[in-house]
Every structure is written in structure tokens, then in C-alpha cells.
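Missing here: one protein chain of the complex. Every other protein chain is in place.
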Amino acid sequence: MHRKPIALWIAAGAGYAFLYIPLVIVILYSFNNSRLNAEWVGFTLEWYDKLFHNDDMLAAAGNSLMIALTASLVSTVLGTMAGVAMYRYKLRLLPLLVLTPIAIPEILMGVSLLIFFVLVNFTLGLVSVTLAHIAFCIGFVAIVVRARLAGMDESLTEAARDCGATPWDAFRYVTLPLIMPGVIAGALMAFTLSIDDFVITFFTAGAGTVTLPLQIYSMIKIAVTPEVNAVSSLLMLLTLALIIIASRLSPSLVGAPSEGP
Amino acid sequence: MSLLEIRNVTRRFGDFTAVDRVSLSIGAGEFFTLLGPSGCGKTTLLRMIAGFDLPDEGSILLNGTDLADWPPEGRPVRTVFQSYALFPHMTVEGNVAFPLRMAKTPSAEIPAKVAAALEDVRLTGFGKRYPHELSGGQKQRVAIARALITHPTVLLLDEPLAALDAKLREDMQIELINLQKEVGITFVYVTHDQTEALALSHRIAVMNAGHVEQEDEPSRIYGSPRTRFVADFIGHCNLLSGPVVANAAGIVTLDIPGLGPVRVAAETPIAVGSRGTIALRPEKIRIAAAAPSDTLDNHCAGTVTDMLYMGDVTVYNVQTPGGEKIEALLANSASGRAKFFDVGDAVEMNWAIAAGHFIAE
Partner (left out) sequence: MTRKSGKLGKWLVSGPPLLYLVVFFAIPTLIMVLASFRSPGDFGGLAPLVDESGKLDLNVDSYVRFFTESVYAQVFLKSVWYALLTTLFCLALGYPLASLVARSSRKHRNLLLLLVILPFWSNFLIRIYAWMIILGPQAALARGVNGVLAYFGHEPVALLFSSFAVLVCLVYVHLPFMVLPLYANLEKHDQALLDAAQDLGAGAWQRFWRITFPLSLPGVYAGAALVFIPALGIFAIPDILGGPDDSLIGNVIKQQFLETRDWPFGSVLSIVLTVAAVVIAGLAAWVGRRNLGTPSSARNARA
């Protein structure tokens, strides 16, 4: 492409630096042999060791994992259905309900679900959090699946019907295999969103349930130790891996236009 | 009653009428073509036969049964799509076997049938390849094999050769004609290419803006166009329009502005004074430097304004003193001709009364 001015490189470089330096510092100090996150003293794995012996942390991680697995599974199924429906049919209510949770500030969903659960006498806990996560993950999966469908050759489903396939058979044998990369990408994204969610979980977890982000939050507010750095680094690693895999399957996840099947 | 009856079918999309009260009868074993420009409704009509769309009015009957209650998967009708629509995630064998699987054919029987189908389209040995590894012509043949494997009653083809280059297209046209004769199934073919339609079909329906202008054998579509549109759409045609000045003894005389009186053989009750058009094919015009001794009934003089050498023929645009432009065509191998004509040459043209075709428009 055309030669880009130096000023652009500098400004963009500053942007990238701005984005990454904070994260690098977190990771760096997770190996720092000092309780304070102030300056580098020496290399140690002490904090990672402490992490794996921290019962609260492990329990929180377990909760997060369970919630994320369930939420991503259910939201992938419902989100795929929504994505297919929004692509195939001209609907008005479904797109509105699917896309609004993504557009509005998270706190709104958090408080409205809090009121809802309390009013119907539903105990706040793992289940309420999972239900809440499913609600906002559906939209993301639906968008990814719909994008994948849009890139697919429309005449393939017609050809399947023409060959004697019922609408369900056509979906099962032709459409689904072709959108599967998008479905999996959506599932991975839902998993990531669920594991990372703070705001909505904050309001719907109730007193006794702790997820990883909630645990990190209380550690940040109450007693900061580099254990936080350690768990943050591990979480970042997990997320990084998942998103890289997902972006291979569906480049549109990272904003790039997706290639055809 | 014929195999496929289309009765008064209408299809509208909002304000736009795509198909307007079309009625056609297509017989068993026929190669029937829907011919027309883009947007004329031919593809919409085809999709309604396939079942991907339903008529707003009218009905489509196959062997006497109304197809309206049958979804696409229930109809004994198969389509060859313009984009071939081969399933990219299945091999050639997978694609061709798909209709059999959908019809719940016992899996033991499938490999033999697939092999036979591939042999019919001369693609034996290609079974394990994927669609993206095939050339256009090969994809074409897989699509046809997949469509024919369950022996449908009607095969629909939606501009299947449009994406192929000229030479390959001609080869495939011959293959299609032979294939149709072999399997004996009714083909309903959609195209905008009139030479293709003339070459392949037993009968053609020329469509324009949602309705059928003429439904006939190719030779009559070409030689006896019923409307100006058909005359103009098929091949090259001079359309000489003017008021009728005489109509007697099977000969109609029109007064063509810029040309004068032109006579055409026609049995028609048209009244003197009404408008009419003579459709005159360029190849029916004799053109010479001077009027020959055996001048035919219609003749006029003119000057060559353009000359197009096409290899096998040469096309001349001639302008009469009155300003009318006429296109004439001469085969370059015509014996007895001394030379080509250059731009600016004065020439004499003449043609028989029976050479033109009268259209009452």
C-alpha cells in the first residue's frame, strides 16, 4: 500500500504502547520478588505457588469455570438459533431483544435481574449468575453466526431442499457444517465473556457465591498482593489462547472481514 | 393434458409484477426453454416450478396434480443451479449421493448408483475430489449428475452455462442435447442467450416483463416473430414500421418513412391506415453494386455507412436517401461475388416479398 507518514507510525505506535504496557507490567510484576508492585526486585514464582494453595481462589476459579461452561453451551445453542432466525426471517422483536443487552451499559442488566430474581424469590447463587450470563451471551453468538450465514452461498440450502432434504435435514447436513466454525467461535467468545464478566455477576451473585472476577475485585479492594498479578496473568493467557483460536475460525470476531467457507 | 401445466400464474413482489398471468404447456420429453432478458420473470417462474416460491395467483400442475402443496423436497423436480451449488464440504461422491440419502435409499445400493451417475456425465474417477478442485465444466457435470440421480420427472436448468467460456459452452450445449435425448426427461431451461435457446430447444417461450411474447418452435420464433420484441430480441432484425397503405390478395403494403412502399406476404385482416411492422432479417437482403436483372419485388438504393467484417460474414449498414438505416448481411463465401463493399459505396438492395414477416404492431 502507499507509504504511510512517520507521524502516523508514531501516533499509532503510541496507541499500541498505551494498550500493552499496562498488561505487560501486570505480568512482569507477577514474577516480582516483592510484595509491592513498585519496582523490580528479583524473579520468583512465589505468587503463583501461593495462588494454587489459595482455597478461596481455587473455589472461585471452579465456580467461574462451571458457570462459563454451562453459560457458553446454552447461549451457543440459543444464539445459533437466534442468528439463523434473524438471517432467514424478517423479524423485529427478536433482533431487538438479542442486540439490546449488548448495546446498553451492563449495570442496567445487572440491577434489573437482581430485582427480578428477588421478586420471584429465586435464591441468588451460581444458577442466577449462569442465567444472567446466558442472557447477554446470546447476542454475541447470534451476531457471529449471522455474519457467518451472510457469507455463505444462499443457493446451497435451496440445492439441499431441491435434492429432497427437509428444512431440518438441509440445516443439519449443509448449513450447520458450513457455519460450524462460526458457531464454535461464538461458543469460545461466550466462554470468555462469561469467565471475565464482572458487572452483571456482581449484582446477581448474592452473598455466598464468588467467581474469579469477584475474587479479584475483593482482593484489589481489600488486600493487594502480587497474587492478583499471578491470577491475572493466567487468566490473560487463557483468554488469549481462546480468542486466537476463535479468530482463526471466524476472522470477523476481530473486526476483519470473514472469508468464505 | 401435458406433463407440466402452468396456468395463469402471477407473482408479485410489492408493486412489481415479476410474472404476469403466464400459461404454458410443456410436454413429456421436451427440451423447453424460457428465453428473455434479465428481469423478464423467467427465473422467478422456474423457481416456482421448483418450489422455492409460490404463485400469488394461478397454479402449476405436474401430471395433473397441483404442486402448491408440495415443498421443494417433495417434488419430483430437480434443479441445476447457475452457480452449480455444490456442497463444498462434501466430495463429488458425497454431493451426487446426497439425493439418494435424502430419499432413504439403502446405503448398500448407493455406491453403485453414484458410480453409474458419474459415468453418465463422464466423470468416472472424480468421486473423491472436492468441488473446489474441479473446473467449471466439471462442476457443471457434477451438478447435473446430482440432479438426475433420482430420475426426476422434470429437470430445471437455470442458465447453467452462463459462467463458462465460449468454446466450453458450445461443447456443453452439444452434451446437453445428447443427454436429454438419452435420459428422455423433460428439460425446462432458462437462458438469456438466444443463440443457445435456438440451438438446444424443441420449443421456446420468449418472455418479456413478466409475460410470454411468443411460444413456438425455434424456426418459427426466428422466422415468424409475433411481436416487435421477439423480432428484435432474437438475432439481428430490421424493423420497418409504417402505416398500411394496401392489403389485398395476401400482400400487405406498408409505407415506410425514408424508404417508400414495401410489400410483404401476409394473411391478415389488418385495416388500411393501421400501423404495422415488417421484420426483415439481414441475411435475406441481396446487396449488389447495381440492380441485378432479376431484381426481387422490394428494392431500394443506398450508401454503405458501416462495414463489419466478422470472419464468416460481413455486416453492412446501409442508409437510404430517405434516411432509413438497413442492416444487410452477406456470407463471405458467397460464390459469384466480386468484392466487398466499402464505406461510402453506393449499393442496390433487394429482397423478396416472402422474405419479411409482418407484425401487426
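Chains here go by letter, A and B, matching the order in which they are written, and residues are numbered from 1 within each.
Note that a residue touches a chain if its C-beta (ideal position, glycine included) is under 8 Å from a C-beta of that chain, and two chains touch if they have at least 3 such contacts.
Everything quoted here is computed from the prediction, not taken from an experiment.
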Among listed residues A:A59, A:L73 or A:L94, the absent chain is touched only by A:L94
Considering the whole complex, which of A:M66, A:L126 or A:M236 touches the chain not shown? A:M236
Need a quick check: the contact residues on chain A for the chain that isn't drawn. 1-2, 4-5, 8-9, 11-12, 14-16, 18-23, 25-26, 29, 36-39, 78-79, 81-82, 84-86, 88-89, 91, 93-94, 97-98, 100-101, 103-109, 111-116, 118-119, 131-132, 134-135, 138, 142, 161, 167, 192, 195-196, 198-199, 202-203, 213, 216-217, 220-221, 224, 228-229, 232, 235-236, 239-240, 243-244, 247, 251, 254-256
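Throughout what follows, only the chains that are shown with their structure count from here on.
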How many angstrom between the C-alpha centroids of chain B and chain A? 56
List of chain A residues in touch with chain B within their complex: 153, 155-156, 158-166, 169-170, 173-174, 177-178, 261
Chain A touches which residues of chain B in the complex? 50-52, 71-73, 77-79, 81-83, 85-89, 98-99, 102-103, 146-147, 150
